[in-house]
Every structure is written in structure tokens, then in C-alpha cells.
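Heads up, one of the protein chains got dropped from this complex, but the rest are sitting where they should.
Labels for the chains are A and B, by order of writing; each one numbers its residues from 1.
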Amino acid sequence: MKLKKMVPLAAAVIIVLGLISGCASNSGSSGGKEVIEIGSQSPLSGSSATLGDAIRLGAQLAIEDQKAAFEKKGFTIKLKDLDDQGDPKKGVANAQILASDKNVLALVGHLNSGVAIPSSEVYEKNNLAMVSPATTATVVTDRGLKSVNRICARDDFQGPAGANFAVKTLKAKKIFVIQDKTAYGSGLAEQFRDQAKKLGAEIVGYEGITVGEKDFSGVLSQAVAKKPDLIYFGGVYAEGGLIIKQARQKGFNGPIMGGDGLDSSSTVQIAGDAVKGVYLTSVAGDVTKTEKGQEFAKKYKDKFGKNVESYSAYGYDSAAVILKGLMNAINDNDGKKPSREQVEKAIRAVKDYDGVTTKVSFNDKGDNTYAKVYIYNFEQAKYPPVQKAEISQ
Amino acid sequence: MLAHIIQNLPQVLIDGLTLGVVYAVVAIGYTMVYGILELINFAHGDVFMTGSFIGATVLFLFMGMGFLTALPALIVFLIVIIIAGIATGLLGVGIERVAYRPLRRKNAPKLIALITSIGISFVLEDSVRFIAELKTGNYIVTAPSIFNHRFTLSAHDWFPFFNNATFQGSFILVLAVTVVMLVSLDLFVNKTKWGMAMRAVAQDRDTASLMTINVNRVISVTFFIGSALGGATGVLFMIQYGTIDPYIGFILGIKAFTAAVLGGIGNIRGAMFGGVMLGLLEMFAAANLSIITHGAMGAEYKDVFAFIILILVLIFKPEGLFGKAVVEKV
Partner (left out) sequence: MTSLGALFNKIAESKRNQIILFIAYVLVTGLGLILLPDSTVAFLLLLFSILILYYIDFNLKAKWITGLVILAVIVPFISSFSGSYQTYMEVGTLVGIYCAMALGLNIVVGFAGLLDLGFIAFFAVGAYSYAIFASGQAAKFMPFGHYPLPGGTFWIFILIGAFVAALFGIILGVPVLRVRGDYLAIVTLGFGEIIRILLNNMDHPINITNGSMGIASITPPNFFGISIGSSSQFYYIALCIFLVVIYIVRKLENSKLGRAWKAVRDNEIAAQAMGIPLVKTKLAAFAIGASFSGMMGVVFAAKQMFVDATSFTYLESTIVLVMVILGGMGSVPGVILGAAVVIILRTQVLTNISNWLSSLSATYGIPIPPALSPEKMQLLIFGLLLIIFALYRTQGLIPHKNRKVDVARLERESAELAHKASSGGADS
């Protein structure tokens, strides 16, 4: 019997790959101080990478800002950032990685509701507190999980807020709704549609498009032919930018409205001049309005060489809320490293945290009672757009 | 209901034609390769995508050098499309060399060639994504827009039951360039010596090689032409829609293949017809499905219809609308 040549070869390959991965996983405590890691999960690749990266960088900035305070207590805090690729399977697998790392006590994440929902089942089992900067789907917190929190507004607040603005302020009577058939897009568009109907506007069309396509002329010629006062789009900038552009090419000059998925510099990049006259609702406030925000934007730019995106500040505030809860938990635990349960409780208990863009207090479901929806308008073809209204719950 | 559909017809026809000619030229790439090698070149959609990215890169380079303002747009466009065409043509020849020729030599089953072509398609997508992301930080690339004058077709003045239709300057360009490409290809295949060699190889490779035709070279030429056309269409696509990403090739490739099958695979004129047909059908479905079904099915089902057409054609008339039925021999 001859052992096949392949076996030692494969063994060698596995060992080499394993050694590398072993190095990766063996980063234990450093400098005699206890390590506490804050996880982060957001899409760093794929079509919403711009938004996902903003969340990650925001969280990183928050951690670096407060590093010193934790050093004094004898802890080194670190960010453990994972890429969920906007894929639920990947999100769950990453969640297991975070859950099994004893040093991870809480995490900032996710961008997509579709990823957050299954992943949070894992967090719940492991008492790992999650603070989301951006998942707006109602079901995320409606399941009543004790580990799930979010600092942004829910779809059933954002959608109707948009509808109120569209019908009452913009006086739209006939509205054409387009959505991208993703969990995010249809959730938002549905909420918008229902509220607009309630306010007496006529929904002249409700159509879906396919993510990843570039030609939306079919749907848009249908839309334009119906002569609506306003076109609403539930979806993300990659398709939204093109819809804006192609609608304008088809001669539609009325307002186009969208959700926070359009709140990105990429919308302007894709749509170009056509972006003028586009309204959007966002759960993220304009950081350049406040002094605190301007300071944040400057620091962010200095550190990463990028302009702030809407979610940068939300990533920052999510991480900051976690750190505040963590600090409380450490103090309550006589300066020792707290357990995950303690951190989970402490984060849920955070009251009136005053962050860069939003104040934060969680209700018993984990929704932020201070969450606001902002309405913006692109008056010029440049990002960020101009804030028009601020709506509280 | 009917009034709505008719009102919209001019606009739907224009949009459908734009998409249709893009399908048509990409479909030709599939049909040429299939005619000669009986191989579905899955990577062809991604060659199209690579072409659009090469075009965008050249356009950005020109913009950086200030050519865009110095030269008339049409000349810039011609240079871009020629560069992209040649580059993707060479890419196609390279793909054939690396991925298909060794298999042909080994007489491997067709299944294997299909699998390599899927592999090539992945590699192309990811390499382009990688380069784009490295350079711009985001793989969705928006090209500088040229030819964006808006025209209005006043159909309403001629026929009161139509609505007016609008289109971009680029639409005329896309239409003109594809027609030129299609006609010259048709002439090339039917009137030149190389074209004759190609047809001979398609008919019977072994006999053709006995007639002193260098089969490998003919195959290379076929790949060059098919890929160059695909790449050039990528540039047209980029100009028409403005935004491109590394994954546009997949779904467009599948649809172009559907078009090729619809017209009878291996048949160049059939592919042209199939492409235009599919573009029109798709646009019509997107604009009117929800009107016809009263909201039960919306535009999101248009791809389902494209695939159902494909399946139906393959099952009931596998030779396509213009192809000849082939009996399999042992």
C-alpha cells in the first residue's frame, strides 16, 4: 500500500493555511492589560460597501477617542471588525466568531436588516449586546430580544414621516412608488405607501426593480406616463442614483424622494446634476449642523482622509453608547471585567446619552426613544444635501 | 388599459431598441463561438463588462489629459471604442488560448469547457472589481457623461393616441454604431475569405483543416471578433447608462445568450433579430406587466419572462427561429 502523494501535499497546504489563521486567532492580551474587544459587522464589500465602511470607521474613531479612559481602568479596548458582505449566512457565521471570542463584549452592527435578523438570534443566545446604527426594519426589535438595540429610527417611523412630508409639504397628490425588492427597500416603500394612502394621496403605481440592473427605462416610462407629482424610491444609492438620472432623462421634473439608502455621496456621483430636486428621509442627522458634529467631521477627515458619510456619525454614536454602557458595567463590577450579561443590561440601561448626531435612551424593546427622522433636499449636485425638516416621535 | 399601453408605445420602443441592440451585439459573440466550437462561452458577458471598464478607464485618462474638452466628443468616443474593442479582442484570444485550446487538444468533454468558462467569468469579475476598488475605493464606477443632449420625438403631433417620447443623444450613437458593426460583420462573414474559412470551420472542422484552413487561427480570429464586438458594446453601454459595475456582465450575458438561442444559435442574423426582439419584449413587460395583470405581477417579473421564453424555445424549437435542426449522430 502506497500512501498517495496527495495526502502529504494536502497536509502541507492545510498546515500552512492553518498556521496563518492560527497566528490570526492567537492575539490574546497585550501589555499585561486585559483586552476588551468591541465587534463590528457591516458590509465592507459588495454594493453597499460605502455605507458599511462608514459605520466601521465611525466605530473605530469612537474607540480611539475613549481608549485612554479605559487604559486608566486597566483595559485595552480594540475593535474587531468583520465583513458581513450583506449576506445573512456570512453574518451568522461571523456572529458565531464574535460570540466565541471571550474578549468581545458587545458589537456595533449591522447595516442590513436581512443580515441583522438571523445574526441577532446568535447574539441573543450568547448575551452579546448589539447596537445597530442603521437597521430600520420593524421586526429587528419587535421580536423583543434583550440583546438587540438600535439608535436609528424604525421603518414605520421613517416611511410615514416621508409620506407626511411628501403629501403635506410637497403637496403631492399622485405618487408613483418604486422599490428594489430587498428587505430594506420594500419595507420602507410599503410603510410610505400606506401612510400616503391614509393621507389621501393616490398611489398611481407600485413597482419593483431588480438590484444590479442599470436600465430602468421600462418602469420609468410607465411612471412618467402616469404623470405623478412625486416618485418615491425605496432602495439604495446604486439603483437610486440611476433611477433619478433616467427619470430626469425621460422628462420627469417633479420631486423624487427616497429613504436613507440614498443618503450617500455616491448618489450624487451616479446621478450627477439630475440629483437636484431629490428629497430624502434619513435617520441620520446632518453632522455639519452642530458644533460637535463639525468637530467630528474634521477629526474623521484627518484620521481616515475621507469625508463623513451619513452613517459615520451613527457608527460613532453606536460604539460610544456601547462604551458608555461598558464603562458603567465596569464601575458596577468594582473595576473588574464585567460579564456579557452585565454589559448587555448596562447598555440597555443607558439613558440620555448625548452623542454626535443623536441623543440615546433605549425603551424596553431596544428602540431609541430620541430617534429622529430628518428630511433633506439636494439643492445642488453635491453631498451632503440641505436639511429641510427634523421630525421627532 | 389598452390606451395606456398604446400611449406609451413610442417610448417603450425606443428604450427597448436601445437595450435590444446591446443584446444583439453581445449575442453575436455567443453565437459565433457556439457556431464554431459548440461551446457556450460563459465568460463572454464578462468580456463585455471588461470592455466597458476599459472604455471608462480610457475616458478618465483622456479627461485627465484634457482631451475631452479639446477634441470633439465623437472623435474621443471613436478612439475609446476602438481601444476597448482591440483590448477585449485580445482578451478573448487570450481566454481561448488559456482555457479552451488545451481542452480541445485533449478532446475533453464539453462539460469541462463549460466549467472553465464559468471559472474565467469569475476571475474576470473579481479582477475588475479588485482593480476598480483599488483605484477608486468603490467598484461602482460612474463615467464622465458625453452625448447627453435630450431629444423629443413628437409622436403626439403625428398620431394623437401616442405620447411623446424622449431619448438621449447617446441613443442615436448606440443605434448607429451597432448597425455599422452588425452590417460590417455580416459582410465580413459572408463576403471575405476569412469569413468563408469561418463558415467552413463551423460546418466541419476536420474537413476544413484538410482544405488547408488553419483551424486554430480561424478560431482565434472568431474569438477576437466576437470579443471585440462585445467589448465595444460595453463601451456603448457605459455611455448610454453612465454607471457600470463588475457584475453587469452576468445577467446581461444570460439574456444575450437567450437572444442567441431565440434566433437560432450559430446563426448571426438570427442573433441580431433575437437580441432586438428580447430587448423590446423585456421593455414592454417592464412597462406594462402590472397594467395587464392589474397589479398582480409587476415589473420585477420581467426576468422570469425572459427565462421562460428561453426555456420554451429550447424545449419546443431548440434550433431557434432561424436555425436548422441538427440530428445527433453516434
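By our rule, a contact is a pair of C-beta atoms (placed from the backbone, for glycine too) under 8 Å apart; a residue touches a chain by one contact, two chains touch by 3 or more.
All values reported here derive from a predicted model rather than from experimental measurement.
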Displayed partners of the chain not shown (whole complex): A, B
Absent-chain contact - pick from B:196, B:211 or B:308: B:308
Residue among A:109, A:133, A:162 or A:187 touching the omitted chain: A:187
Among A:77, A:137, A:243 or A:350, residue touching the chain not depicted: A:137
Residues in chain A touching the chain absent from view: 1-4, 6-8, 10-11, 14-15, 17-27, 44-45, 53, 80-83, 85-89, 92-94, 96-97, 99-102, 114, 117-118, 121, 125-126, 137, 139, 143, 181-183, 185-187, 208
Contact footprint on chain B, counting only the chain that is left out: 38-40, 98-99, 102-103, 108-116, 118-123, 125-127, 129-130, 133-134, 250, 254, 257-258, 261, 295-298, 300-301, 303-304, 307-308, 310-311, 314-315, 318, 328, 330
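Everything that follows uses one rule, which is that only the chains that are shown with their structure count from here on.
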Residues on chain A engaged by chain B in the complex (per definition of touch): 47, 49-50, 181, 205-210, 212-215, 217-219, 221-222, 224-225, 238, 241-242, 245, 249-251, 266, 269-270, 272
Complex contacts: residues of chain B adjacent to chain A: 4, 7-8, 11-12, 15, 18-19, 138-140, 142, 145, 148, 150, 152, 163, 166, 168, 237, 241-245, 247-248, 251, 282-288, 290-291, 295, 298-300, 302-303
